[in-house]
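Every protein chain of the complex appears in place save one, which is left out.
Going by the order they are written in, the chains are A and B; count residues from 1 in each one.
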Amino acid sequence: MAPAPDSPQRSVPLSALAPDGALPVEPRRGDPPPALRHLVSIDDLSVPQIEALFRLARGFSEDLRRHAHLCPGLISASLFYEPSTRTRLSFESAMLRLGGGVLTAADMQASSAKKGESLADTVRVVSGAYADLIVLRHPSEGAARLAARASSVPVINAGDGAHEHPTQTLCDLYTLWIEKGHLDGLDVVLAGDLRYSRTIHSFIFALARFRANVVCVPHQGLELPDYVVKRLREEYGMEPIRADASRLGELARESDAAYITPQKPHQLSLFTDASGLKVERVDAVYMTRPQTERFAKLEDTRRYLKLGKQQMAVDGLKEAVVMHPLPRRDELSEDLDSDPRSLYFKQAARGVPMRMAILAHLLGRVDLGAPGPAAEPGFYSLPEGPNLCANPNCISRTEDRHVRPAFRLLARLPLRAACAFCEREFAPLWVGLRSERRYLAPEALRARRWEPEDLVFFAQESEAHELGYASS
Amino acid sequence: MAPAPDSPQRSVPLSALAPDGALPVEPRRGDPPPALRHLVSIDDLSVPQIEALFRLARGFSEDLRRHAHLCPGLISASLFYEPSTRTRLSFESAMLRLGGGVLTAADMQASSAKKGESLADTVRVVSGAYADLIVLRHPSEGAARLAARASSVPVINAGDGAHEHPTQTLCDLYTLWIEKGHLDGLDVVLAGDLRYSRTIHSFIFALARFRANVVCVPHQGLELPDYVVKRLREEYGMEPIRADASRLGELARESDAAYITPQKPHQLSLFTDASGLKVERVDAVYMTRPQTERFAKLEDTRRYLKLGKQQMAVDGLKEAVVMHPLPRRDELSEDLDSDPRSLYFKQAARGVPMRMAILAHLLGRVDLGAPGPAAEPGFYSLPEGPNLCANPNCISRTEDRHVRPAFRLLARLPLRAACAFCEREFAPLWVGLRSERRYLAPEALRARRWEPEDLVFFAQESEAHELGYASS
Partner (left out) sequence: MAPAPDSPQRSVPLSALAPDGALPVEPRRGDPPPALRHLVSIDDLSVPQIEALFRLARGFSEDLRRHAHLCPGLISASLFYEPSTRTRLSFESAMLRLGGGVLTAADMQASSAKKGESLADTVRVVSGAYADLIVLRHPSEGAARLAARASSVPVINAGDGAHEHPTQTLCDLYTLWIEKGHLDGLDVVLAGDLRYSRTIHSFIFALARFRANVVCVPHQGLELPDYVVKRLREEYGMEPIRADASRLGELARESDAAYITPQKPHQLSLFTDASGLKVERVDAVYMTRPQTERFAKLEDTRRYLKLGKQQMAVDGLKEAVVMHPLPRRDELSEDLDSDPRSLYFKQAARGVPMRMAILAHLLGRVDLGAPGPAAEPGFYSLPEGPNLCANPNCISRTEDRHVRPAFRLLARLPLRAACAFCEREFAPLWVGLRSERRYLAPEALRARRWEPEDLVFFAQESEAHELGYASS
């Protein structure tokens, strides 16, 4: 609900952060309502904003119980279309500790969803007056983007299928930042299943934004997918090079390690030889769960690396903190729980102050004093034509009765586009110009001058003809 | 829980409503506890009380976040015996915005109910000290009346089977009142399934109380039931006449429209001719969902009217606001969402301030300064004899192990009675006089002098004989 013009609540500059982490609130009438913000992807936040959120979270963590004056009268709604008790409780704890109220729908698929209501309708109703912020968990990719566009209050993506889970990534970064004091230049090992876990991919991209080095030690056959490496290179200027990780012992026994770094080759030449760059010591090991459902044969998982006291005993890991998203299975041994380097329980605990910071920011109760990201990539609805998104789990597919396809522009020549919801790139296609009712190949030189609002897409010419588009 | 005599909370006169909608609270010791009120049926509120609640809700809606001082320390319990996330969240949001606390049992049928506990026992326990108000949703008709009689705190009926859902009706009325400034004399179209939706019937009776005109344009075969028309005529002096609704275009294409009005025929003669009263323009269209489970053949629903931009384009509907209880299916086109006349999302949003007003009133935190309804129709338990309620879904049937049948008197000569829980009228019966152990036909002249407390009912004489009643 957009607050009334005379809302008594106004945001507080982060600089006013008292030493004990309390934020004074000075209600004043006539303040403008805060601009509507969402957290669908971590890219919705700029690096300076993220660093400001880290400082804010650290302030909160000095005493979690001292900040109930920040969000009195505000309500967050947990709309969970699949169960995730841990994530839900973490958000609800954060909102309660800020003095806000919580509405819980932990089982949406069993209620409104069953009545065949569209996600957009549900979000319109809940954001109408019920809640001042929505925390959404949904099995379909792109669901959070859809919700954000339908909502009149901030939407936080608490996981939409295999797409994004930005607060998880922020909590992981925050934990590293607290432990090491900075992120740039850190050597972070990512071990285990690097192929199928999208949250790992989000984490890697985030580390790249903060100029950290990533040491990949995948379980054999579960290496980082090419499209992730490609994006690291193209968007973040990261250079993947072969690495010799023998100093990491068993942890890296299985397969060749890769070292992905923002440094330029010439800077590395000193440290590299035939066997690649030698990894002497690392700052952190992020252990991942095997996405067992992906395994053909069970024995594969039995062979999956188990990280324990023994594996952590080598020199190269002496100062490495151990992280894990939890819940764990056998890949993380309980004999590490008492090890001072084990951070995974602290990592979960720090989710609360971090989410407090995110909530206070999105609700306009603090002013981060940092510029937001460059304008988000455009979102263009396709008023006609087929849905070219090939992702069967995309919200544009699972709710195709209600959702018009939409795209964002990736490149102009040749024209490349992606689904605006799940962000999966489109297959090669024909481009229609609505103003001229003509269609062309995406390589057409004129593409430079095309207005995205004027475009529609076709998988084959027959679709264009049906809608009365002429070839040109 | 009945508040202690020295409760710090006292109700606030509505007249003290500050311009910004805030209600000052001046705790004072020694105030008497508020009288116990319930909202089982909309008839539990008088017209002046409803209008006072509208004004209170409007005050709240100026800024929903400014009223957390009204119910601190008070707790509402959502006891939902069937899922209804939207209704539950709306009530819980309202309570939180009043500064109160919320207990949630969203899945009662899976817990206590399964242990075979009676609804009355559950309500006695929860109202004992757990909560200061109960919001009940139950699949059995009359459940809320039963709960209200067992409870020591106010009970709100959030839907009991097909019986009543008074807060839904109040929210619908409130939306019209806000838009049009008044209700009397409005022309309100009710379209679609007018036969099977009891909430529509409640809405019609409520419109009748406020002297609005109802234009019925039913889907063919789903006309208003005779008993509803009968009650409109007898209890509300409403006059149904044939109407020519051609000006409403497609909306009324299907079947003859009926115009139900508090005006007397002679007042209408000017406007009526052979084709009936001509409906020129209307103030509102209330679109209803088809109760699909009632349809024999699916194609019937396919033919069900779909209200969209095109249907709303005719002159007669130019100033008509569009309402719908939501969730919608295909009967309400998404192409109307951007139409300024579309109110259905506002309608849902206004449920929060309206329910805030209801909660504050029932909890004794505001004084509406308006007299309540005439004493509610009596409730007379039947200490012996059969349960004559023919409604298999009545709580007196679904919990017959725990519930004694009860009745209310509808008329004395001939004697007519209805189930005091689900309010369905009894079939013809024999009447027993307990004081005399004799039974008679309900037409007996003496009926005038009968004391309801002295009566029992029989479906057949054998039942009377078994209990030692003699014919007379």
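The working rule: a residue touches a chain if its C-beta (ideal position, glycine included) is under 8 Å from a C-beta of that chain, and two chains touch if they have at least 3 such contacts.
Values in this document were obtained by computation on a predicted structure and should not be read as measured data.
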Residue among B:P48, B:G101 or B:P240 that touches the chain left out of view: B:G101
Missing-partner contacts on chain B, residue numbers: 1, 3-4, 6-9, 72-75, 77, 101-105, 107-108, 110-112, 115-117, 121, 124-126, 128-132, 402
Chain A residues that touch the omitted chain in the full complex: 20, 62-66, 68, 83-86, 89-90, 92-93, 96-97, 104, 106, 326-329, 334, 345-346, 348-353
